[in-house]
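See structure below.
For this view, one protein chain was removed and the others were kept in their places.
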Amino acid sequence: MSLANTRNLSEVKVDEATQIRREKRNNAIRKWLTVGIFLLPGMLVFIVFVLSPIAQTAVYSFYDWDGLGPLTNYQEFKNYERLFEHSAFIKSVQNTLVIMVLSLVIQLPIALMIALLVARGQLPGRKFFRAMLFIPYVFSEVITAIIWLYVLHPKDGLVNTVFTSLVPGYQNVAWTSDPNVILYSVFAVLVWKYFGFYMILYMASIQGVPKDLEEAARMDGAGEIGVLRYVTIPLIGPTIRLTIYLSVLGAIQQFVIVQILTTGGGINNSGSVIGTYLYKYGLQRFKLGYGSSIAVVLFLFTFVFSILYQRFVMSRDYQDD
Amino acid sequence: MRTKLSLFLLAVLMIVVSSVSAQSNVVVRWWHISTNPPEQEFWQVIADEFMAANPNVTIEITVLENEAFKSRLVTVMQSGEAPDLFQSWGGGVLWKFAEAGLLRDISPELDANDGAWRNSFSAQSALALYAQGDATYGVPWTWGAVGMFYNKALFEQAGLDPENPPTTWEEFVAAIEALKEAGITPISLGGKDKWPGHFWWVYFAIRLGGEEAFLKAYNRTGSFADEPFVKAGEYLQSLVEMGAFPENFMGLTYGDQFTLTANAGAAMELMGQWAPSLYENAAPGVLGDNLGWFPFPVMPDGAGNPGDVLGGGDGFAVGKNAPDAAVAFLQYITSVDVQRRAAEIWVIPTVGGAEDVVTDNPVFASIIEARNNAPYFQLYYDQFLPPALGSEVNDAVEVLLAGMATPQETAERIEEMASFELE
Partner (left out) sequence: MLRITLVRSSLLILRYVILGFLCIIVISPVMTAFLGSVRTTNEFLSRPFGFPEGAWNFEFYLDILRSNSFWRFMGNSLIITSFTMVLNVVLACMLAFAFSRLRFRGRTFAFNVLSFGLLFPLTVAILPIFIQIRQFGLIDSYWGVILPLVAFGLPQSTIILRSFFIAIPNELEDAAYVDGCTTFGFFRYILLPMARPAITAVAVIQIIGAWNEYFLPILVLNKDVYWPLPLGIMQFQGQFGTDWSRVMAYVTLLIIPAIIFYVFAEKYIVTGLTGGELKG
């Protein structure tokens, strides 16, 4: 743009106005051509395979449709009404919120503490720990869930075996089916899979905190806790705000791990989340119209959250926009 | 006599096959779920044989695991494109596809030559589950009955007569008490997979209400909250309270369930015809001749016939655009010859001429007898009923088993969904 302007200036000598106009038009064409070449291939793939299926889903959500045969039974917002009257859906939303809140108040603080433990000061073998603790993140969700199904096995799974040998009189717990614990088991597996991801983000941020600032605080007589509280943590604020955003989006979108671990939602939907609810009541039961309305609600949730969060919380972290 | 019949069928088949081969190149897309290596190899051999006899036919096989198959089939059917031949359990899901016009009616082929193909099936009640009205959309190739498998050695250990298993509810309860006394888990059950638990509730309902109660509820002149269904829940609840099932059984899967029986960790198991091969695979030689089978006990004041049976099996359905070669191939799959060979490996034949392959085994003999002679044969609810209702039955019974709902609430929950799903 700036380059184009300078060139224009140097050529203003040419007296004919038409020349200038033609030049301008050519520049505009060239500019849009460039934009097009960079933009179109990616946007095309995106529109064809992401945007239009999503739009299609929104259309289905207004029909009573079993997915077989033509789309004829238009019924306005009936699917949505039914959705909010269904106790299993309410339960799934509640469970999703519980996982979301637990992620915020337990998973992120744990990840932060571990990051502080690994990242600060002298620690021979730091690389090793960083690598080890991040490993679960590279496993697929299917594999993670299959393995954990047996780690949490009600008979003599690893967890029950360990507790039996440590706690006298311990009774085996059915971790992945008992309605009182199922959700927490799911959460524990999610923590195992994803804490490393957040830990890495925090570590990077912590190491970016200037050493002399922390030193200065120490010189002023602040204890180690004080240094953390008044210097380190405030300075990694942007990263914390980013992880909160990612963690909430992640919690809302959970599906595979919960599906396999709870065999589709657990007793009385005790372990059901929005994703598993959608799979069961939409796809498996041949209620495509209904299922689509769930997808739309799920999308609206994340959409509203992400708009509000970006606007009110993360806006200060974006200087470049 | 039997060999003559099968020779005749073979001849019929040859005619059908040769009339097909006059056509130009055709592709048959076939989806099955027999992932076990010997079964998968067997199907491949059968397809190769058919292709060798019909050089213009290519059979493309897709083998998928059960759950993957289901989610894939739902998606593909919903996009309006059925495979030519695919795994089907008959009943509600199949009828849904049929109503949407996604299946091909094969009754002309079944009825050709005075109904030679149709009449070759000994499991006629099973064949009926692939039909709606006058049209038939598929055929069963393995079919059985759900019943009580039991460990004779454990029965003996508990002081019970291994050759005279319980026939009535009173005797059944007495057996459970005796087994518990002897420190043996009476019944294996994995509640986490839902469908094994649903067998129990449905069987109680069959014994208590019989065909009439079910048909009334199904045709909406009655209800799933009627007395037999509530009482079914009460009996099931009493089994849970008796401690008939293993510790933490709601957390166990079906895999845990049969492993327990296979290792003589529990005395009884209510299951379908596939159970013996799973026991043998899991713990070779442990059960052996100690494995016995008896029908579900008769209930006091039950309206059902003692011979009524809950059961099901596997079949192949035919997609709407399937070429004639697909139907001819299906005919080949259920020919006496192929059924006999399949029965050597894992199949309970549906064709009369092949039954004697497995009837040496007393367990299979009783299963086939129960299947063929049932006055009322009920397909598993979760297959027979529309998908949403079937899956609701499974969910509701799971909650009942977990002790989180009363029998009344369970029946009402099922009825609520039924009033929505059944006209």
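The letters A and B name the chains in turn, as written, and every chain counts its residues from 1.
Definition applied: a residue touches a chain if its C-beta (ideal position, glycine included) is under 8 Å from a C-beta of that chain, and two chains touch if they have at least 3 such contacts.
Here the structure is a predicted model, which means the values were calculated and not measured.
Visitor: Specify the residue from the set B:Y254, B:W293, B:Y332 or B:F384 that touches the hidden chain.
Guide: From the options B:Y254, B:W293, B:Y332 or B:F384, the contact with the absent chain belongs to B:Y254.
Visitor: Out of B:E60, B:D161 or B:E181, which is the one that touches the chain we can't see?
Guide: From the options B:E60, B:D161 or B:E181, the contact with the absent chain belongs to B:E60.
Visitor: Using the definition of touch stated at the top, determine which of B:N164, B:N281 or B:N373 touches the missing chain.
Guide: Only one listed residue reaches the unshown chain, and that is B:N281.
Visitor: Since one chain isn't shown, list which residues of chain A touch it in the complete complex.
Guide: Contact residues on chain A toward the absent chain are 1-3, 31-32, 34-35, 37-39, 41-43, 45-46, 48-54, 56-57, 60, 67, 114, 117-118, 122-123, 126-127, 129-136, 138-143, 146-148, 150-151, 153, 155-158, 161, 192, 196-197, 200-201, 203-205, 207-208, 249, 253, 255-256, 275, 278-279, 283, 288, 294-295, 298-299, 302-303, 306, 320.
Visitor: In the full complex, which bits of chain B touch the chain not displayed? Write them out.
Guide: 29, 33-37, 60, 62-68, 71-72, 75-76, 78-79, 81, 254-256, 258-259, 262-263, 265, 274, 278, 281-283, 314
Rule of thumb we're sticking to: only the chains that are shown with their structure count from here on.
Visitor: Hey, which residues of chain B end up touching chain A in the complex?
Guide: 70-71, 74-75, 77-78, 80, 96-97, 99-102, 191-194, 247-248, 250-253, 256, 386-388, 391, 395, 398-399, 402, 404-405
Visitor: Can you name the residues of chain A that touch chain B in the complex?
Guide: Interface residues on chain A, with respect to chain B: 66-69, 153-155, 172-179, 263, 267-268, 280, 283-288.
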